[in-house]
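Below: one structure in structure tokens.
With one protein chain removed, the remaining protein chains of the complex are shown where they sit.
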Amino acid sequence: MKNHKTIVLSNQEISPGYYRMRILAPDYNKLARPGQFVMFRVQRSLPPLLRRPFGIFRVGFMPADCDTMPPKEFIEIIYKVVGSGTEIMQGLHYGDPVELLGPLGQGFEFGEADEEKILVGGGIGLVPLYMLAEKMIDHSKVRLLMGGRTRDDIITVTEFERLGVETYVSTEDGSLGEAGLVTQVLEKKLQENNQVSVYACGPMPMIEAVEKICSAHRTPLQVSLEALMACGVGACLGCVVKGAGHTQEQPSYLCTCKVGPVFHARQLAWGSDDDAAASDCGVCR
Amino acid sequence: MKNHKTIVLSNQEISPGYYRMRILAPDYNKLARPGQFVMFRVQRSLPPLLRRPFGIFRVGFMPADCDTMPPKEFIEIIYKVVGSGTEIMQGLHYGDPVELLGPLGQGFEFGEADEEKILVGGGIGLVPLYMLAEKMIDHSKVRLLMGGRTRDDIITVTEFERLGVETYVSTEDGSLGEAGLVTQVLEKKLQENNQVSVYACGPMPMIEAVEKICSAHRTPLQVSLEALMACGVGACLGCVVKGAGHTQEQPSYLCTCKVGPVFHARQLAWGSDDDAAASDCGVCR
Amino acid sequence: MIKRRKKIIRPRLSVNIAGMELRNPVMPASGTFGYGEEYAPYLDLNSLGAIVTKGLSLHPKAGNRTPRICETVSGMLNAIGLQNVGVDVFIKHKMPFLEQFDTPVIVNFFGNTQDEYAAVAERLDAISGVRALEMNISCPNVKHGGIVFGTDPKAISSVVRQVRKKTSKPLIVKLTPNVTDIQVTAKAAEDAGADALSLINTLTGMSVDVKTRRPRLANTIGGLSGPAIRPIAVRLVHQVVQAVSIPVIGIGGITRAMDALEFLIVGAKAVQVGTANFVDPHAMATILNELEDFCLAEGIDDINDLIGSLEV
Partner (left out) sequence: MIKRRKKIIRPRLSVNIAGMELRNPVMPASGTFGYGEEYAPYLDLNSLGAIVTKGLSLHPKAGNRTPRICETVSGMLNAIGLQNVGVDVFIKHKMPFLEQFDTPVIVNFFGNTQDEYAAVAERLDAISGVRALEMNISCPNVKHGGIVFGTDPKAISSVVRQVRKKTSKPLIVKLTPNVTDIQVTAKAAEDAGADALSLINTLTGMSVDVKTRRPRLANTIGGLSGPAIRPIAVRLVHQVVQAVSIPVIGIGGITRAMDALEFLIVGAKAVQVGTANFVDPHAMATILNELEDFCLAEGIDDINDLIGSLEV
């Protein structure tokens, strides 16, 4: 947990509207756990005022510029251009000064070794699952069910495959993989075998559907949520979601930035008709 | 008078803290008169909110990118980095989208042919005098008295000399040319010959000193003033200066952007002890 | 490719305010558009919903000392001091220009006493080219210790009543945001006979040059405008719309159609664009284009369907 004033190493469009940015990030290889995020900011740029939260896609080392130097540590984030902040990010180049606050939040718990793991990713929700797969692949069979609206939303699947993850792709419009929702595939898999752990990240409707399926099959589920964030460190209380047992009379709010962004499904309130989790905040894409 | 959405052609530091920017500017060769200015803005950049006024240094044509196209028209501005807006300008490159509102304001009147002309420029105040010299040099002898704090503030003198303008340089610290104030040189020149016209642009204390000298010698003087501007077109009334005959009871305010920025000295109120012209606005450098 | 046959129907943008049919809901804010002629080279005045003039007083007014403006974060402060040519010069020298256009002219005016307000209104009432009056009540009442008319419901009531008697033209009262409860001042204006309300005028602000330790404005205090104030303006318009039954014109930090739409959705029937004109003289034209595009994209045939459509 530190604020790094650092620089962009590279920034490339990997699919229409999706960018992959590599950022110099000392210590992240040691510190960052799968599922954690950073609060990102372009140095000296106003607007936007607030930092933007992004999941850590992966951490790594790259050769230093000269032999006598240690290799450079970096993180990669993958972002979709959706508004003012990501539009500015799109234009960044090697050397541009940025700031990273992080790594923040709680990451995923890895579950039992040997037990099969199913990762469910929707669109940009795939991002935090990669590092998770990296850590689990040596001990467990890992499957990825990856969904998106069109084939443009299916990103970095090859990277997962290269790790040895078995991947299923479906798109709503059938432009890549099977036509349909990723949750249909999950349902089928759990019918075959519910002795697995599920990890999901994606748009809220997808996460809710995944939760329904998993709770029906009594399969443990961890989800990574998005919420509007100002501080990222638990100070503003802007990012809360409803905890399990939340009622009007006995409200229970958990900070997504601190208690999350990864929650065990059982920690959260599901299916309440008003503002279940962050589902009505209009920010979950 | 038009708003051009256009691009930067080049942007170079010509002296520490001083930049020269060339901007694609159709029609400016026909329209722009010496002494006029533009309201400049980086497209889609906020901050700063308001446009920034800059004098037109020169207009010109450059070869088109291919033979079948007409040559490209441009203007050049020269600016000193002083605050938030000019700091952003400093970072602009070829192709960056900018907007020019202009050409705005009244330019210089050329005076009698054959009569000698003395241009007095202080620092960045030199800018609007170049085009003026260009226009007058064929009919009149033109001298430039150029002053600045240090040699870094003495810019584009070679350009004036190339036109055939006789230039005198003085700096307050003596780091270039004579040590002292440019007004001392003016005083000497007018003692030799007061049958000249004087044109001055620079910091307000310099302009006030020039006015004192010229009125003592009954020499006609035109000055180009700076003022804080929001609109540049006479709509906001933010940029006013006191006109001749201004009193508390009968106030007379003239828009620098519309009636100026070039005024005949006789149009203005001089030496009133409260806020003579824009002198107390803290913006005249 | 199939050739599209569907005719694109342009959405209806016209709105009706106090009996005035405006071709669209976009007009300049007083004091940011001069007397119209300043921006005529840049913008087709016939494309606007209305033209709103600089505020006029009974006698010419010289305004404040300089500096009169300064930039702040996403906003600007001004203390122009209501410099204007006076109502008579306006009628003689500025109206003829404005009458060339087929766009309603709304004249903004003010006074430092009730009688001054009434006198200006009376003169403007006689001018056929003036389509409506907008009354700026953010002025100090010199007869009552300089308290701003618009912050005191009783003063509002009294001055609006007196002006109401002097004109049968639509009377728009422009509210100040510098009050504890805008619903009270809004109702005072409505009850006193206003046909419409416009808001917000600028918020009082100040900025200091830390090097010289002097205020950046000669007047020390000035009015804050621009994008920075928009959330405050949207809130105030929202509150006023709920308190009155006359139409409301939304003002404050509008630079794009998205901004204008916030005001329309909370219930403003039209909007005024101020500071944005300085930044971009085409701002209102761009806003109008974007408004039309938005309606097309969202399948809105008539902008009136959008007005007040906020879902809480």
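A, B and C are the chain letters, set down in written order, and residue numbers restart from 1 in every chain.
What we mean here is this: contacts are C-beta pairs under 8 Å (C-beta built on N, C-alpha and C of every residue); 3 or more make two chains touch, one makes a residue touch a chain.
What you are looking at is a predicted structure, and each value in this text was computed from that prediction instead of being measured.
Among the chains on display, the ones the left-out chain touches in the entire complex are A, C.
Contact with the undisplayed chain is limited, among A:M1, A:I14 or A:M62, to A:M1. Touch with the chain that is not drawn comes from one residue among C:L203, C:V248, C:V279 or C:I303, which is C:L203.
Taking the complete complex into account, C:R230 is the one of C:K94, C:R230 or C:K269 that touches the chain left out.
Within the set C:L77, C:L175 or C:M284, the residue that contacts the chain not displayed is C:L77. Seen across the whole complex, the unshown chain contacts chain A at 1-3, 41, 46-51, 99, 101, 227-241, 251-253, 274-275, 278, 280-283.
Where chain C meets the chain that is not shown, the touching residues are 72-75, 77, 151, 178-181, 203-208, 210-215, 220-221, 224, 227-232, 234-235, 238, 253, 258, 261-262, 265-266, 294, 309-312.
Here is the rule we go by: only the chains that are shown with their structure count from here on.
The largest tally of C-beta contacts between two chains is found for B-C. Computed from the mean C-alpha positions, the centre of chain A lies at a distance of 46 Å from the centre of chain C. The distance from the centre of chain B to the centre of chain C, each centre being the mean of the chain's C-alpha atoms, comes to 35 Å. For chain A, the set of residues that touch two or more other chains comprises 46.
Residue positions of chain C touching 2 or more other chains: 73.
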